[in-house]
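Here you go, one structure.
One protein chain is absent from this view; the other protein chains keep their places.
Naming follows writing order (A, B and C), and every chain is counted from residue 1.
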Amino acid sequence: MRLLYFAWVKEKAGVAAEEIQPPEGVATVAELIVWLKARGPEFANAFARAEVIRAAIDRSHVRHDASIAGAREIAFFPPVTGG
Amino acid sequence: MRLLYFAWVKEKAGVAAEEIQPPEGVATVAELIVWLKARGPEFANAFARAEVIRAAIDRSHVRHDASIAGAREIAFFPPVTGG
Amino acid sequence: MIRVQQEDFDVGAEIARLRADRTDIGAIVTFLGTVRDQGGAVAEMTLEHYSGMTEDELSRIEEEAHARWPLQASLIVHRYGSLRPGDNIVLVATASEHRDAAFDAAKFLMDYLKTRAPFWKREDGPGGPRWIEADARDETSMTRWDKSSAAE
Partner (left out) sequence: MIRVQQEDFDVGAEIARLRADRTDIGAIVTFLGTVRDQGGAVAEMTLEHYSGMTEDELSRIEEEAHARWPLQASLIVHRYGSLRPGDNIVLVATASEHRDAAFDAAKFLMDYLKTRAPFWKREDGPGGPRWIEADARDETSMTRWDKSSAAE
């Protein structure tokens, strides 16, 4: 699946987009975040305050308990500040 | 004092503006309306439903119990419908 | 600023003038009122007004809005005379740092204008001329600005 990062999540993670294949057992957004944080200090830092990070699956907002099964594109970003 | 009439009050009364000198004892807007209605059928008709007529003294909205003492310009009109 | 005029106005130009070269404005809300044909029932409309009192009343309403909200600029333009369906009638604009103040002040200006500014509409349609009756809801709308509830 494709992961996207925006704003300061992107800056801290040091990457804008990547293709990943999370292991079996990573079933929800929350679990994906835990797995991402273990990948290195940049990701640990980007997701340090996981509770403030928003997620979207296939371009729709989701909560952290949402299933990632079948997702093609998952995005992580801070609370939005447009308008 | 000068009296002004607007919209259908003007059309029914058949006059847009006039100078009048109400008699002693006509102290309020309500009393002025009673006196105007006695002047003829056009005025009786224009002020038939006196309760819906709005009044302004010297260009400020007033209630019917307002004193007309010292007024230079008194206007009568229907509820406003601008905007 | 308030203006009462017979001629049309240009919404884009009015907003541009309101902003001028200011860089401290964050939000501008505008209300534009236009003549509805009401399914062909209105061919023409005449707006009568009480020259002199209209300007006084609009100025009072604008002052009241500035007293209630932190506005950086505001504008009320109202036309009178003969108008046709689709024509502009009124423009209200409010500028503020934040959107809630701009929205609320614009709504307030329109609610007050609707019940206080001395304008009267006469519609001329196939059925002859007809003075528009005031909408009772306009009086009700005013109550939402009572000082007590405004303090929410």
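Just so we're on the same page, a contact is a pair of C-beta atoms (placed from the backbone, for glycine too) under 8 Å apart; a residue touches a chain by one contact, two chains touch by 3 or more.
None of the values given here were measured: they were computed from a predicted structure.
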Taking the complete complex into account, tell me which visible chains touch the one left out.
-> A, C
Check the options A:L4, A:A27 or A:A50 and report the residue that touches the missing chain.
-> A:L4
Would you mind spotting which of C:G33, C:G52 or C:G125 touches the chain that isn't drawn?
-> C:G33
Considering the whole complex rather than only what is displayed, give the residues of chain C touching the chain that is not shown.
-> 10-13, 15-16, 19, 21-39, 85-86, 97, 99-100, 102-103, 106-107, 110, 141
Identify the residues of chain A touching the omitted chain, counting contacts across the whole complex.
-> 4, 6-8, 56, 59-61, 75, 77-83
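Keep this in mind: only the chains that are shown with their structure count from here on.
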Chain B to chain C, mean C-alpha position gap in Å, rounds to 26
Rounded to the nearest Å, the gap between Cα centres of chain A and chain B is 72
Chain A: which residues touch two or more other chains?
-> none
Among the residues of chain C, which are close enough to touch at least two other chains?
-> none
